[in-house]
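First the structure, then my questions, so here it is.
The complex appears here minus one protein chain, its other protein chains still in place.
Per-chain numbering from 1; labels A and B assigned in written order.
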Amino acid sequence: MTALAHPIGILLFGIGGGFLIPLLYKIGYGWLHTGFFAALGGLTLTSIFSLIAVVQGGGEAIEILTAGAAPPISINLRFGLAEGAFSVSVNVMATLLAVAHWDHLKKNYVALLLFLILVMGINGMIMTRDLFNLFVFLEIVSIGTYGLLGLVTSRDGIQAAFKYVMATVIASTLFLLGAVLIYYVTGHLNIDFVIEAQASLIGPISGIALVMMLACLLIELKPFPANGWGLDVYETVPPALAAFLSVCASAGMLFAVYKLLPLFTDYLSLIIASTALTFLASNLIGLRQDKIQRLLGYSSVGQMALGVLALAVLTQIGAQQVIPLVVFGLFLNHLLAKAGLFCLVAAIGASDLREALGLTRRPFVAGGLALFVVAICALPPFPGFWAKWELIMQLASAERFLLIAILLAGSLMETTYLFRWFIRAVTPNPERQLPEPKLNILLPVLTMAVLLIVTGVGMAMASGADGLLIFLPLGVGAGLLVVGPLLSSRLQGIAMLVAVVGASQMLPEAYGIAGLFSHLLLAGGLIIASAGLAEKTMPPLHYPLMAVLLLSIQSVLRTQLGLTFYVAWEFITVASFFLIAQGRNALPETLRFMVFSMFAAFLIMGGYAIIAGQTGSRALIALTIATPEAMVGYALLAAGFLVKAAAIGVHIWLPPAYGEAPDNVTAILSGVVSKVGIFGLLMTAYAAAQSELNVDFTYLLACIGMATTVIGALLALCQRDLKRLLAYSSMSQLGYIVTAIALMSHLGWVTALYIVANHMMVKGILFLAAGAIILRTGTRQLDEISGLVRRMPLTFAVVAVALLSMSGLPPLMGFGGKWLLLSALMDKGWTVLVAGGILATFLGLWYMTRLLVGLFFGPAITQSREAPAMILIPQVLLVGGILVFSLFPKLLMGPVSDAIDPQFAATLVWEGQSLETIYGIWDPTPVMLTSIAAAAGLMALWWGLSKVMGKSVRARAALVLARPLPQAATPRLAQAAWGAFVHGIEVLADGTRRIYTGNGQFYVLLVLAYFLVLYFMSTFLPAS
Amino acid sequence: MMQRVLSVIVIGLLAVVFTRIVGAYVQLDALRPLAASYVTLSPESLTTPNVITGILITYRGLDTLGEVAVLFMVAASLGLLLKPLEGQPKPPKAFQRSDPGEIVHSGKQVMFPMILTFGAYVIVNGHLSAGGGFQGGAIVAAGVMLLLIATPETRLNTTLLSIVESTAGILFVLLGILGIVLAGGFLDPRFLPAGELGGFISAGAIPLISALLGIKVGAELSVVIDKFRT
Partner (left out) sequence: MITFPVSTVMMVTGFGLILIGLAAILLHRNILRMIIGFSLMDSGIAIVLVSLGYVTGGTAPIMDADLAVAGAAQRVVDPIPSALTVTAIVIGLSVTAVMLAYAIRLYRSHGTLDIEAFRHSRA
């Protein structure tokens, strides 16, 4: 054990094993294979035991002297925490990849010995403390790679390998020259002694030497644009080998940069510039890539650049204490997830990104793909998330806003292309045969997935987030996933409801506005979700995801920390994505949902980071103490929440997502999930109000809200698709809420909350009813459905109540909301908006009439029957809620009014059930009585009219089927604008990737030019 | 064309960089402390008059081990790289080997044994005079090359060579480990008697390591040369 714990054993196992391989080959294959795995296992175990020894020794590094002499006389190696962490990661991954790559490796014993010595070389690069020795290990890694590339026999592969050889030979030559020049200047090759003699590193020779070494290491990490040779190799080699090069070999280079960074302090800005460019460019080009392995290559290049970027920038801003968390987190995430993805490519046997694979037939592979894609996109709870979060926070503290923008833009592009791939891969395609996945690939993949989860959880613990709020949703989801197969679908649903109720009791209580939201959304969510029980068989992931969704919403509402808020927010996004994706025709529409959701999330992250950086506190409450300088932060936060609230211009994700999600999922999305964004906006507005911003953007916000309302209503009016109509209606209603929030007054906010509650219940009912109607009629086109009033009277009744409430007509809840809103707008003097509100009300009435009349009146042209009880019961409960709140508005408004901070002068006074405002008294009782009478009259009139007109197809067509507005009245401006934007990005990407001509000579030229640019730029940098 | 212009510019700029190095270069007037300590340590501590060998085999022995590994990997991977490709068009016909001629043939008869002897001499005297395992190994391989040119029909026993190089490599590592067990650390050669400075049997395990290196390098380079004949 103690002998094993000596890290020199890593080198001995590697090189000794390598030398032994030819002899074992002569003896027999059994010996050869056993010997290979014994050596690789020995090497890996040695590194693990050594790391344990280091940890037990309090983190003190093990110094390994050679030749019985102390440095600088002899070469020494070091195995400390950092070295150990990298070494163990690389070795464990190498072992897994050897298993995954076994089909190729076992073909030739040479490959086995190359692999062993190569792994040893990487460990050597990590451990050595000598510049020239680093070069030797670098060469071992390079030559081992050249040899392994000999396994590739395709013409493209041979070409790529030759380009790779040429480029890396140039790079390592630079390092050699640099190292010897450093020796000439300092008289030392030992890294520690060179660092000590740093003061003497002045003058042109030192500068050139340092840039030569730096250029070599950066080139080995494949910087844009000098990386075509690397991408060609990623594209053409077997996936597991690509994974090995991408994660293990690069790890050695990354660590070498880390090790030599003290020498490069003058060049940090250069490193940052180059890596930022690489990160942005590779993700940009990734958008236009169709070949999976090349795509993963671009992603790898970007990820490694991000790691170096983090290293350099954290050093530059003096945040070295978080380097382990950030850099190692990013590295680990890349290591496990990228290797996992490459292995899955091997398991799937696909090369074209655009090919639909029908991967859901292989649930394990599809699950792995989902997990790894989510991890690479740096979504929680995986290690990359915690690392990126901390990095962004640090960058914000140091006011490196440009870098934040680059980082988030690059990440957004990466999310886009990876999710696009995922969506294509799971798109059904019965034609496509899927190979039976091999165990030797699946087991490593499983291990990587488990390690990813374990390390993610570990880092979550280390990052200081609320463990309970983060892991309870995931835990419940995972639990349901595990017990799911044992239960029938309905039992799963019941288990889900029970689990969510139980788990939500364990979470800390929320107070104030958050508390209101929390109760409202929990109750609403449970009621709407219970409609799922109507389905005999749900997709297997439905209930686990629903549990994660509902509980994450609670976490968002109940946390005090920005980090937890964001994590739970992302859980909501991811859970929603997968829930939507289960819709019959939803897959093509989900990408837009994901991209816009991530766009919103990044805006929120950026905004929060700016404010947190300015206040120096990571608690949500700190949002309220920011000074006016944090204005941009609030604007970004508001923008992010507006994207999620589908404000006009950024609304284009909502209709397809709501339209194509499974029906009860749409009900949850519209009724419940959309309110979380509203909550965020409310909190932002609250915080902004508290923190005495100079700039007042409330009017702008109100205008956005009202425009959303009017245009949403207009678009709803033009829909023939039942769910799309309701989707645009949701957008319109959310606009009202945004306007109400923008009022920034007591009355406005009470109104906002009131409409929130109303809309939740109304849209819950309407989407569930729509689901039932679609279920019973088999169509969602309004013009194919009519006369349902006889067939589905109960559905008619609840829909009528919901529509009445939403329309803002007396007597139901919606009336109160609209009345309050218009009053408050008048109070502010925003008369234009009042006019907009009235217009929107009119348009709303129009499309609701269309809906009601179209669906329920007229000739019964479709056979159908009443909705299933399990869909009706939740609707009836929600109708009950509407009635209760309509009759006793104080039940809701009282607590709402109290919850809103007393900083707004209270303008609502309750006397009994009647509300007294500065405008007058709203006593619901007489209003209700009169309006019930009016409504009864109206209903009678409707009935009479429909009696007369119902038979007349032409009249019906005029009322329902005709497009009420010409096409020109609703130009798809937002669609066109976003389309043009995306096209612009694509043109840019295509232009950028023209640099990859495929000519190896040109790639060599770029490598040399990269060094020259680095060098001549460095001469302009001020020396420290 | 554009690329050629760029290439010329890049070479020109590199010339500028190199000129800067030359311009700033000052020839050293004395050894720096580290170099000076090698010059004293090598004869005194390692009993090795050839300081470069002392550094190569001992103080920077890890480099040498790595270097050996590199050569070993290359010799091995040539087998992989030069294997005929499956499913590819047949390799073009080998060039007609012209007869090496009388001079080469006779020259080989005379030179081959001499070259091998010289190689062996250079290998075993590495600790005393200019030379050592690599240099000697290269000389041996040069002899083998001559042999192969002069008599192309010669078949090298690559199996044996492969066993030899592996065994030499393993013994090298084992000697290194003996250094841990018996002396001051990995690759410390001082577990064998130091002998007298300048003596043939001296310098601890250095001559032994040198010999192993020579055998290994000779075998590997011969394999490399042989592989390229296929």
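Some notes on this structure:
Following the convention adopted for this analysis, a residue touches a chain if its C-beta (ideal position, glycine included) is under 8 Å from a C-beta of that chain, and two chains touch if they have at least 3 such contacts.
Here the structure is a predicted model, which is why all the values come from computation and not from measurement.
Considering the intact complex, the chain excluded from display touches A, B. Shown as candidates are A:Lys107, A:Arg155, A:Arg354 or A:Lys438; the residue that touches the absent chain is A:Arg155.
Across A:Thr34, A:Thr173 or A:Thr1019, the single residue that touches the chain missing here is A:Thr173.
Residues of subunit B in contact with the chain left out of this view: 4, 7-8, 10-11, 14-15, 18, 21-22, 25, 27-32, 34-36, 38-40, 42-44, 49-52, 55-56, 60, 63-64, 67, 70-71, 73-74, 77-78, 81-82, 84-85, 88-89, 91-92, 128-130, 132, 134-135, 197-198, 217, 224, 227-228. Along subunit A, the points of touch with the absent chain fall at residues 132, 136, 139, 143, 146-147, 150, 155-156, 158-163, 165-166, 169-170, 173, 176-177, 180-181, 183-184, 189, 228, 231-232, 235-236, 285, 294, 993-994, 996-1001, 1004-1005, 1008.
By definition in this document, only the chains that are shown with their structure count from here on.
On the side of subunit A, the complex with subunit B involves touching residues 8, 12, 15-16, 18-23, 26, 64-69, 72-75, 77, 108, 110-111, 113-114, 117, 120-121, 124, 128, 130, 132-133, 136-137, 139-140, 143-144, 146-148, 150-151, 153, 155, 181, 184, 187-188, 203-205, 208, 999, 1001-1002, 1005, 1008-1009, 1012, 1015-1016.
Of all residues in subunit B, those touching subunit A in their complex are 3, 6-7, 10, 13-14, 17, 20-21, 23-25, 32-35, 37-38, 41, 45, 58-63, 65-67, 69-70, 72-74, 76-77, 79-81, 85-88, 159, 162-163, 165-167, 169-170, 173, 176-177, 179-180, 183-190.
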